[in-house]
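Here the complex is missing a single protein chain, while all its other protein chains stay put.
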C-alpha cells in the first residue's frame, strides 16, 4: 500500500514535470505548395541565422514535395490563391528569390537545422529510404520521436 | 499615489508571470479533410502513448467533420492534392489504417486525451448540443477556455 502511494507520488511528479524551453523552432511541414514551403524555408533561415536550433518534420504533401524528382518540378501554388500565381512568380523572379529548397539547404549549411522525414508517410507513398529524398534530409523518424524533439522548442508550428 | 504605484507593480508582475510548460500537446483542429484529420489523430496517438497530455479543440470544418453523420461519410482529401487521392486511399487500405476518428478514439481510451468542441462554431452550424457529435467529445467550450488549457502545453498547433 505504501509502495503504491510511493509510485503514485513519483508518477504525479513525472506528469507535472516542467519542460524547459529554448531558442528553437520546430515545424511540421505538411503542405506541398510553394506558398507554404517558402514560409518553412524563410522561417528556418531566419531562426538559424539568429542562432536558434531548427527541427523540421516533413510529412504528407510536404514529404511528397521533397522527393528528388519533385524538387525541380514546376512549383504549385495553393488553388485558393491561384489567381495571384503569375504575378507572384514574376515578382519572385525580379527579386532573384532562390527556390525554397535551396533557401532551406543554405539555412542548413549555415546553422543548426535538422530535417526529418515522416516514417508513416514514407510507407504510405511507397518510398523505400531517404535516398529518394532531398539530400538535406537527416533521418526518417516517427511522430513520437519528432514530438520529443519539438518538446523544448520555443516556437512550434504546423504549416 | 503610492497605492497606484503599488498596484502598477502588482500588475507588471502579473503580466510578466512565467507560464510553466509540461509534456502536453494542444491542437486546434480546424480542417475537415482527412489528410489533415489523420495528422491530428496520429500526433494525438503518439503523444498519448508517450505519456503526454493531449487537448484538442475542434472548430470550423474540423467540428463539422465530427458531427455523427459525417464520421462515416466518404473521406475528402484537400483539393490541392486531389490527384493523389486514389493512390493514397489504396495505400491506406493495404496498410490496414483505421479511420482517423477510430485512431483518435483509441488514443483517448489509452491515454490522457481531452476533446472539446468550439461553442461559437456549434452556434454557427446550428448544432444544439454534443449529442450530435462523435462520442469522444468531452465538452463544448469557447476559445478563451481552450487557450487557458493550451497555455501550459509544450507543443501547440493549428491544423
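For clarity, chains are labelled A and B in written order, and residue numbers in each chain start from 1.
Here is the rule we use: a contact is a pair of C-beta atoms (placed from the backbone, for glycine too) under 8 Å apart; a residue touches a chain by one contact, two chains touch by 3 or more.
Being a predicted model, the structure only gives us computed values, none of them experimental.
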Contact residue for the chain not shown (choose from B:26, B:66 or B:103): B:26
Residues belonging to chain B that touch the chain removed from view: 14-21, 26, 28, 30, 32-33, 59-61, 64, 76, 78-79, 120, 123-126, 142-144, 147-148, 150-153, 156-158
Touch list for chain A against the chain that is not drawn: 20-23, 25, 35-36, 38-39, 42-43, 45-47, 49-53, 78-81, 84, 88, 91-92, 95, 154-159
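Convention: only the chains that are shown with their structure count from here on.
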Centroid distance [mean C-alpha coordinates] between chain B and chain A, Å: 20
